[in-house]
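Just one protein chain is left out here, and the rest sit where they should.
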Amino acid sequence: MLLHYLDLSWRSFKRTPLVSMLMVLAIAIGIGVTMTSLSVYHMMSADPIPEKSNQLYTVQLQIMDDGNTWWTKDNLPSQLTYQDAVNLQNAPIPEHKIAMMRSGFSVHIDSDIIKPFIGEARLTTPDFFSLFNLSFIYGGSWSSQQEQTAASVVVISEKLNDKLFAGKNSVGKVIYLDDLSYEVVGVIAHWQLTTKYYDLNNGAFNEPEELFLPFSLVKANEVVTWGNTNGWKHENTRTFADKLQSEKVWIQFWALLSDAKQKQAYADYLLAYMQEQQKLGRFKRKVLEYKLRDVNQWMQYNNVVSEDNKILVGLSFMFLAVCLANILGLLLAKFLRRAPEVGVRRALGASKRQVFLQHLVEVAMLGALGGLLGIVIAQVGLLAVRQSYSYYESLATMDITMLLSAPIIAITTCIVAGLYPAWLVCKTNPAIYLKSQ
Amino acid sequence: MLEIKPIFHALCRSKVGAILLLIQIAITTAIVSNAAFIIQDRVAFLNQDTGYPEHDIFKFNVMTFGQDVDINQQIELDETMLRSLPEVIDAAMSSSIPLSGGGSASDFSLKPAPQEGLSVRTAYFFIDDHGINTYGVNLVMGRNFSEDEVLVTNNVDKRPSVTIVSQTLLNELFPKGNGLGQTIYFGETPLKVIGVVEKMMSPWLKDSRPDNLAFIPYINAKSLAQFVVRTKPDQRDAVMKEVENLMLKNYSKRVINNIKGLDELKNQYVAADKLMMRMLIVLITILVLVTALGIFGLTLFNISKRTKQIGTRRALGARKSAIIYYFLVENAMICGVGLILGCIAALLLGQLLMQHFSIAALPPSYIAGTAIMVFVMSLLAVFGPAKRAANISPSIATRTI
């Protein structure tokens, strides 16, 4: 029966090609526009590490004395001071945690072919790779021993390994960062990331870094941060040592807390830690505050999906509503004109239900065609977005979810639009149309 | 000739089509007026005057890894080399770059820290006496730094003593306009205001204080430094192409990168806004087209449904103009109601956007403008089909089928 209905639908499409094309076009444009903005939104808000996102927590501490304000909505600084980061890194719990910051070096090797260039770097603790599920092509992370002694070791990205060592196993080789030499201990596989969730300070959609070094080098080599440093009170930080001792925040910190029990234990620990620090003259405030946010909460907190995007998605759906009204009008016109034919069918014994279904199949077919054409339009739209804003390069694409939802939204929309006209047609009295000719 | 009442009655008896059209017009009005307002907002933001001749200025980064030179001395040599180029008007090392989205800011206060006093968030550049000329900004009061006021040092305990600030900053700290010559505090460091620049934007166009900026004559070069160069008009590209080689010829153990025009930096910073603007423009253009198409289609359908009726009217003595008039009035009535609803919807949507996002209140003029535009668009969309309807032969009336 479905095939028969599809056949009838196709004939009906061919009978009024102009109106049918207009309807398909209206759906396609509506879906195309909606999908363009929805795809960007979807990619921006997508969970970057779904298998772990509810176990990875970033740590925020309220370091400010009473009477100071921060610009975040809950008045909490979004990074840690160096001293807190080091203390928490040395804490007994949890088992896996990382302190880190972003920097950069001029990279060179003893080669005439490869000119020195700038490489972005992340100084972090050894758990970084396992925490964020990175896999190694060659070698592995540095040891905690090397971390403690601030060893001159580096993990490089696959891309960098291709560039410097033509993709060969470079473990044990030496590269120069600024004026110092470092031994390569590992090469990580390409890290495909739409949102740089682990550090949202400097552009949420930038590429991950290409060099990874022990966090202890920050102090040992006085490595300056390429990220944000924020202060809340006036401090004299003339030397690097001053900065390490200061209340300025510039370090990111993540902890792996596998369950609620661990989370509670860590929360208790943080509170105890702050009380202890209070005795040392810090945290001059009545209420001690901390916050543990998991990956998705952290992305929301940092407004990873921009206002503009939310507005665009909202407007796009309103746009789709206009297209829906448009389709409804055209369907009404098309179906009602066919009432005499339906009268004959009804007289020949078609039930109301059959007539109703026949028409719904027809609108679903229009929806499917419109949805497919809509994907094409959305691809053009996304291409234009990528052309216009290269920063959205990896965001302005449709993943499989979006590709599937395009026709689903289109068909659903059409069926919603088609319900009323189909109902109107099936309830018409066949007798009226049979006698009047 | 006025037949509004019967047209209205006729409309009431075929409601659904009219209501659908009405909804389309209402939503279209709501979207277009709000989107037009956001677009206008972005256009103003994108086209604002920054105070700089953006097309003649470029920047580049110098990352020195060699340990065999004094960086401060090397910088001086580099600056001298750059300034001697015939295409170059002036060049300087600048601790941050305007419009780039990256830089330093601090509270500048009337009292030295830690005392509390009127303080204002301000971006600051460490730059020498060539800064004003390199950035091509307009010094409207006071004077430039003298060469001996520029502090070149590796000693972090030495502090500069003067500053040149933007007009807006000075007005905020000294509302009476007597700021020139006064002392303001950068942390605990007192700085005497010796010059005022009419306009110069900070690194962040979207900052809460986008045009508060202070130049401080202090040079303490680090391994990572940024240079700014202003060239004669139309000669920037040539210098940009050569600058890496020239710099490396001066000293080779360093990386020159990020060679970018000031206009390019600004474009990068505002790219998201530009994208939003473009997407909205595309959105409302298509939306208006779709709505026009809807009106067009529905009128065509109405006409084909009423062919006999139109023929009869013609037979009964309606002139062609009366038929066109009929459809225009009918459309105007639907559109009128749609626009009233649309204006209300636009206000509500504007409220909603204002509540949830950082968007200002929608001015009524945008709604009025959109309403007029939608009205004219709907009349245009109806006119074609209506003219076709007028050409229906009156002899249709005597045909039986």
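Labels for the chains are A and B, by order of writing; each one numbers its residues from 1.
By our rule, a contact is a pair of C-beta atoms (placed from the backbone, for glycine too) under 8 Å apart; a residue touches a chain by one contact, two chains touch by 3 or more.
By our rule, contacts and distances are computed from a predicted model.
J.: Refer to UniProt and select, among "PaaI family thioesterase", "Cbb3-type cytochrome c oxidase subunit", "Phenylacetic acid degradation protein" or "ABC transporter ATP-binding protein", the name of the complex member that is left out.
T.: Options "PaaI family thioesterase", "Cbb3-type cytochrome c oxidase subunit", "Phenylacetic acid degradation protein" or "ABC transporter ATP-binding protein" narrow down to "ABC transporter ATP-binding protein" for the missing chain.
J.: For the chain that was dropped from the view, give me its touching partners among the shown chains.
T.: Hidden chain, whole complex, touched shown chains: B.
J.: Which is it among B:L139, B:L180, B:L347 or B:A397 that touches the chain not included here?
T.: B:A397
J.: Which one, B:R319, B:H356 or B:K387, makes contact with the chain that was left out?
T.: Counting the whole complex, the residue in contact with the absent chain is B:R319.
J.: List every residue of chain B that touches the chain not included in the displayed model.
T.: Contacting residues on chain B, toward the hidden partner: 1, 3, 6, 9-11, 13-14, 308-309, 311-322, 393-395, 397-400.
In the analysis below, only the chains that are shown with their structure count from here on.
J.: Where on chain A is chain B touching in the complex?
T.: Contact set of chain A toward chain B: 19, 22, 26, 29-30, 33, 36-37, 104-106, 108, 116-118, 176, 178-179, 224, 233-234, 236, 238-239, 306-308, 310-312, 315-316, 318-319, 321-323, 325-326, 328-330, 332-333, 337, 381, 384-385, 388-392, 420, 437.
J.: So in the complex, which bits of chain B are touching chain A?
T.: 16-17, 20-21, 23-24, 27-28, 30-31, 34-35, 38, 61, 63-67, 113-114, 156-157, 187-188, 222-224, 254-255, 257-258, 268, 271-276, 278-280, 282-283, 286-287, 290-291, 293-294, 297-298, 301, 304-305, 353, 356-359, 401
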